[in-house]
Every structure is written in C-alpha cells, then in structure tokens.
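Only one protein chain is missing from this complex, and each of the others stays in its spot.
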Amino acid sequence: MRRAARERVETAALLAPSVVLLAVFVLLPLCIVAAYSFALRDPYGAVLPGFTFDNYAELFQGVYLLVFVNSFKLAAATTVLCLLIGYPVAYYIAFKAGRAAPALLLLLLIPFWINFLIRISAWVVLLGRGGLVNGALQASGLTDAPLGLLNTLGATLVGMVYAFLPLTVFPIYAALQPIDRRLLEAGADLGAGPAETFWRVTLPLSLPGVLAAALFVFVPSMGVFAIPVLLGGGKDIILGNLIVQLFLEFRNIPLGAAVSMLLLALSGLGILAYMRALRRVEAMR
Amino acid sequence: MTAPHPPGWATRTFVYGVSGWVTLLTYLFMLAPIVVLVAFAFNEGKSSVVWTGFSLDWFGKVWSNRHIARALNVSLIVAGASAAIATAIGALAAVAITRRQFPGRDLLGAALAAPLVLPEIVLAVALLVFMSFAGVTLGYTTMVIGHVLVSIPFATLIVRAAASSLDPRLENAAADLGANEWQTFRMVTLPQLMPAILTAFLLSATLSFDNLVMSTFTSGVGTTTLPLRIYSMLKLGITPEINALGAMMVAANVAILLLVMGRYLPLMLNSNRR
Partner (left out) sequence: MKTPRLALAVSAAALLAACPALAEDLRIFGWANEMPDEVLADFEAETGIAVTFDTFDSNESMIAKLDAGGSGYDLVNPSQYAVQILINRGKIVELDHAKIDTYDKIGASFKEVSYDPGNKYSIPYVWGTTGLAYNKTCVDEPITSWKSLFDEKYKGRVYMLDNMLAAYIAGLQVNGFDANTTDPAEIEKATETLIAQKAMLAGYNSTNFADLVSSGEACIVESWSSSVLQAIETNPDVVYVLPEEGGTMWIDGYAILADAPNPEAAYKFLSYILRPEVAAKTTTLTKTATVVTESKALLPAEIANNSAVFPDEATIAKADFILDLGDAMKLYQDGWTKVKAAQ
C-alpha cells in the first residue's frame, strides 16, 4: 500500500514539470490565440473585446486563399523533393556505407552547425549573377550570359531542400537500418528480382520512416519565412510570411490569430493523415 | 542452402548504383556551400564572390565587434539554459513514460512530441500573445521558455528511445543485490541513460543556438541572439565578416564534436544496432 502511494507521488513528481510546461506555455497560449481570432481590433492594433467571425470571413477572401495555396504547393514540392533525394541517401548509408555510416550521418549535420541565415546567404552568393553556379555554367559553355537564378521558385526550393533534407534522411535511415539483411537475401534466394525485392520488402518496411520524414518536412515548411524572402525575392509569400506580417507589421492580431488557427488546423490534418497512413502501412505487414 | 548468387547481389546492382550517385551529389550539394563560405572568410576584399587575396582581417573584425560578442553571449546563455531545462524536463517525462503506468500516458507522450509537428511560428505567436496578455516583459525568461518548447520534443524522444531499450535485468540484479530504488536509479539506470541525456542536451543547445523564428517573437531588452544579429547584419550586405563568423562556428562545432560527441556517439549508434 505505502509503496504504491509513494510510486504515485514519484510519478506525479516526474510528470509535473512537463505537464505544467505544456499546459501553461502551449495549451493556454493557444487558447488565447483561439479566443483572439474571434476578437475585434482598433486601427492601432489593440485587441478589443468582442465576438465576430469577420476575421475568418476575411481569410476566405481570394487574397488569403492564394497564400494558403502557395504555401501548400511549396510545402508539397519541398516534401516530395526531400523524399526523392533523402531516400536513396538514407538507403546508401544504411546498406552500403558500412563503417562510414556514422561519419556520413555526422557530415549531414554539419550545415546545421552553421547559423541558418549564414547558410542561406551562402546560397545567395552561389546563385548570384557573379556566383559560382553561373561561373561554372559559363565555363562549361552551357550558357553565354549569367542566368537570373536568384529570386526564382527554383532558388527557394534549393533553400528549402537544403534546410530540410537532413530531417528526411534521419527518420528514413532509422527505419531502414534495423531491417534484417537476411530478409533481403531470402527474397533474392526465392528468385525475386532486385526491383521486386526493393518494392516488396525494403520499401514497405521503411514506409513508417518515410511517413515520419514527410511529416517533419511538410509541417514546418509551411511556417518558414526567411527562405522565401532571401532566396525567392519575397514575391511568393507563404503562411509564415503572412503571420509575421500580420503580427509584427500590421498589428492585426485577430486576423493573425485566425491565420495561426487555420495553419494549426492544417497541421492537425497533416498529422491525422500521417497516423492513418501509418496504420494502413502497419496493417499491410 | 546455397545461394545462386552472392547475398544482396540483386539489390546492390540495382539500387546501390543509383543511391551511390545520389548520395555523392547530395553531399556535394550539402557541403559545397560551406566550403565556399569558409574559403571566402579569408578573402582580403569586401566581396563574397570575387577572390582578391588572403587575409585574416575579417576574423579580427568579428572578434572586435561588440554586437557580435554580446549576441554570442546571449545565444550561449539562452542555449545553455534552455537545453538544460528541456533535457531535465524531457528526461523526467521520458523516464515516467517508459517506466510507470499512469492514466493519459500515450496522450502525454504525444503532447510532448507535438511541438515537433506544430508550426513553430504558431507556437511563437501564441507565446508572444500569452506573454503580453500576462504582462510579462520580453527578455531572457520568455526566450528561454520559447526555446525549451522548441527542443523538448527532441530531448524527450532521445531519452525515451534510450530508456525503452534498457535491459531491465540489470536493474533487477541491482535490486537483488540489495540496492534501494533510488540507488538503483542513480547507480544503474542513470549512467546507462547518460549518453542519451548528453545527446539530448547537445541537440537542444544546437537547436536553440540556431533558432530564428521563436527568437524573432520572444526577444526583448538586451536579448538579441546571434541569429537575430546576423539577420540585421545581412542588411549591409554579405561581407566576409559573415563568412568569418560562419567559419568560426564550424570550427567551434567541430571542436565540441570531437571533444564530446566523439566519445558518446559510437556508444549510441552501437546501442541502436541491437
């Protein structure tokens, strides 16, 4: 009896900090944002008490829908590119690299050790008219004059992939690494072709990692704001830029709160989709 | 059983070929900008594009820039404090989740991982709104709390992974040898979790050190972090001063890595191999 009671107290003590943290600094603030999204404002940006659906009504006007579509497209493109590049890399590290695997994983983290903005500014320099990429293109005779590579969707995507690729490689690697090599050999022994082994054994077993990677890339990439500004020329604003603009420039807290709520809902949908897909994948096994 | 061809042959020829090339190109893509960046830190001229000669002046400039020194100080304080708090809270929760039965265990596990899949900007905005609602002055406190939120999912997941892979027989053995629960935890469990806790601390500190989004919203008086300072330095153009700062960060990180992680990482990776 006393032991059980003591354990309960201990468990409570272990949990208290995290529960308090989440309740006070995540849940409560999100509730306030939710409440503000129905509030009114004065022209100088103070939030006035009241209840209105106007903020949400405003969101469903053409302008804001465009921003949502932009963000969705950019996030989807980033996710697909990261998966297409990240999968083979994770595959190589897991199955082929052998003893070099830890070193390769660490190397992938190197860019993370340099400030994010410095990394992005390195790309601004590389992609500029006088930069190395244009230099190489001209030297190889592929182009005569420098190309305007900067401030294009391509440049934004380069920056996005650069920022998020490691986040794809790690979960996929984590899913591939424990796959029993004997399973693959067995597949080959049973006469399965290499492609068949990959499609029927390796890929299905690694799908949970792929799904996690997709989630890790898709959700945060909708909230990014510096990359579209520095590499994309600030021409295609996404949700991240919109939230910064509404909160820090326009002082339109209610509208900003409504955008945040919608972004939160989108992320929730993303997580739901992830969990459903994960269940289906696990049922397949 | 005799194989008609060497094991793994099929996969190797088909996928390894492709994956090898993609990997090579990816590493070029990831590392080339950094090589260029570091190289131009030693450029004599003010350009980050045209090489004019070797010089160490830019490092001196970074070193004597009062704003950078201050911002570095702020970043280190925030990174140290937030990583320590995130790791402590995360480790406690991780131990509880893996070792104890309590109602809402799955929910808490999911909630602690939630900041990982909630857009950071929404968390940041919510925190800012909350702080101004509560009348808290923006500063170290708000920023450390913000950074803890960003890193706690990683800290918890890392320690959780390690705690769930611990061999319970070791703890049972300790108990059999007469150790009480606290002694068992301190002498057996904790040392085994240490590599994970340290990794969690380092990763949390790294995330905090590099954070821009949360810092943008939670910074206050005298708490301009290095990333915020760099953002305002970029206004005057990308000079080799920025490159020099980047080069110093690479050097510092490699040093930390060799000193600390070199010791623990192989342990971690090996323990995963089971």
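By letter and in written order, the chains are A and B; residue numbering begins at 1 in each of them.
Following the convention adopted for this analysis, a contact is a pair of C-beta atoms (placed from the backbone, for glycine too) under 8 Å apart; a residue touches a chain by one contact, two chains touch by 3 or more.
Note that this is a predicted model, so its numbers are computed, not measured.
Listed by label, the shown chains that the missing chain touches in the whole complex are A, B. When you scan A:A39, A:A122, A:L150 or A:V201 for touch with the missing chain, the hit is A:L150. When the whole complex is considered, the residue among B:L76, B:A113 or B:A179 that touches the unshown chain is B:L76. For the options B:S19, B:T224 or B:N243, the residue in contact with the chain missing from this view is B:T224.
Summarising the interface, chain B meets the missing chain with residues 46-47, 49, 65-67, 70, 73, 76-77, 80-81, 83-84, 128, 131-132, 134-140, 191, 194, 197-198, 201, 219-224, 231-232, 234-238, 260.
By the touch definition given at the top, chain A reaches the unshown chain through residues 43-46, 63-64, 66-67, 70, 124, 128-130, 148, 150-151, 229-230, 232-237, 241-242, 245, 247-252.
Here is the rule we use: only the chains that are shown with their structure count from here on.
Chain B has its Cα centroid 16 Å from the Cα centroid of chain A.
Here chain B touches chain A in the complex through residues 1, 3-5, 7-16, 18-20, 22-23, 26-27, 29-34, 36-37, 40, 48-50, 88-90, 92-93, 95-96, 100, 102, 108, 111-112, 114-123, 125-130, 133, 145, 148-149, 152, 156, 206, 210, 212-213, 216-217, 226-227, 230-231, 234, 238, 242-243, 245-246, 249-250, 253-254, 257, 261, 265-266, 269, 272-273, going by the rule given at the top. Interface residues of chain A facing chain B in the complex, by the touch rule stated above, are 7, 10-11, 14-15, 17-19, 21-22, 25-26, 28-30, 32-33, 36, 85, 88-89, 91-93, 95-96, 101-102, 104, 106-108, 110-119, 121-126, 128, 130-132, 162, 165-166, 177-178, 181, 184-185, 187-189, 192-195, 197-198, 202, 215-216, 219-220, 222-223, 225-226, 230, 239-240, 243-244, 247-248, 253, 256-257, 260, 263-264, 267, 270-271.
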